[in-house]
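Missing here: one protein chain of the complex. Every other protein chain is in place.
We just call them A and B in the order they show up, numbering each chain from 1.
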Amino acid sequence: MDYRRFGAKLLVRLDRGEDIVESVKRLCREADIRLAVVSGIGALDYVSVGLFEQGTKQYHTKEFSGSMEITGLAGNATRMKGEVYLHLHIVLTDASYAAFGGHLNKGRVGATAELVLEILDGEAEREYDEVTGLNLIGFAGDE
Amino acid sequence: MDYRRFGAKLLVRLDRGEDIVESVKRLCREADIRLAVVSGIGALDYVSVGLFEQGTKQYHTKEFSGSMEITGLAGNATRMKGEVYLHLHIVLTDASYAAFGGHLNKGRVGATAELVLEILDGEAEREYDEVTGLNLIGFAGDE
Partner (left out) sequence: MDYRRFGAKLLVRLDRGEDIVESVKRLCREADIRLAVVSGIGALDYVSVGLFEQGTKQYHTKEFSGSMEITGLAGNATRMKGEVYLHLHIVLTDASYAAFGGHLNKGRVGATAELVLEILDGEAEREYDEVTGLNLIGFAGDE
């Protein structure tokens, strides 16, 4: 991983073998990023994606391997009880050019990944919500 | 819906049952946003997406239900004759992890949606274009 900061934006290069989720978490800790919008493209050779089953509140996951283009990576980095909390979704394409994806659990870089973290000057908290079974974004000071 | 403004960016949380299109329109009216770039992720339980048939200039639409991850939401908010005008495209994944989508007509939040509106300091107008049959972006003062 290498990156450079340009104002409120970090341009990040991830290298072969690095996990996207772990790398971005580490970057947020090291650079003390508390709130950021994450996006990017690249190529993976392994990914674990999830679907949240809204009725049962359970995550289903599936793993894919092979040469895959990241055609869309989107989400955000917040904090939950002080710890970095990532919420990332991903769309990939494979040798058939068909697109697939979901909630990003793990994604190993196969060639390179080029991410942008746009830092927001402030904070948002995550709190567990019983109704949805998810850790939702909240804003301090709100009821 | 709850949101917080960080400089030129609004981080928005939509809640179960809310329609993305209507919510973003309302937010643009309330916060007097005239031009913004929209992006986000989340999870829907209903969506209506469209394809614009360029030859016949007709929109085809299709509805999908069930647990769906928003793996990409992208577009913009402009104004047309003073009214908020949204142009949003969406990519979703379902229990098969296959991706699908199109022009976003309606999208009901199933769990949560986390959007970012990035306000541009200026305006762009929409005007009907006979050649394409679409309301295209234009810039005031241009010929």
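Assume a contact is a pair of C-beta atoms (placed from the backbone, for glycine too) under 8 Å apart; a residue touches a chain by one contact, two chains touch by 3 or more.
Remember, predicted model here, so these are calculated numbers, not experimental data.
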Considering the complete complex, of B:12, B:35, B:68 or B:84, the missing chain is touched by B:35
Selected from A:20, A:70, A:84 or A:120 as touching the chain missing from the view: A:70
Identify the residues of chain A touching the omitted chain, counting contacts across the whole complex. 2-4, 6-7, 9, 11, 13, 16, 39-41, 43, 45, 67, 69-73, 91, 93-95, 97-99, 110-112, 114, 116
Which parts of chain B face the unshown chain closely enough to count as touching? 35, 37, 39, 49-55, 60, 62, 72, 74-76, 87-91, 98-103, 118, 120-122, 124, 131-134, 136-139, 142
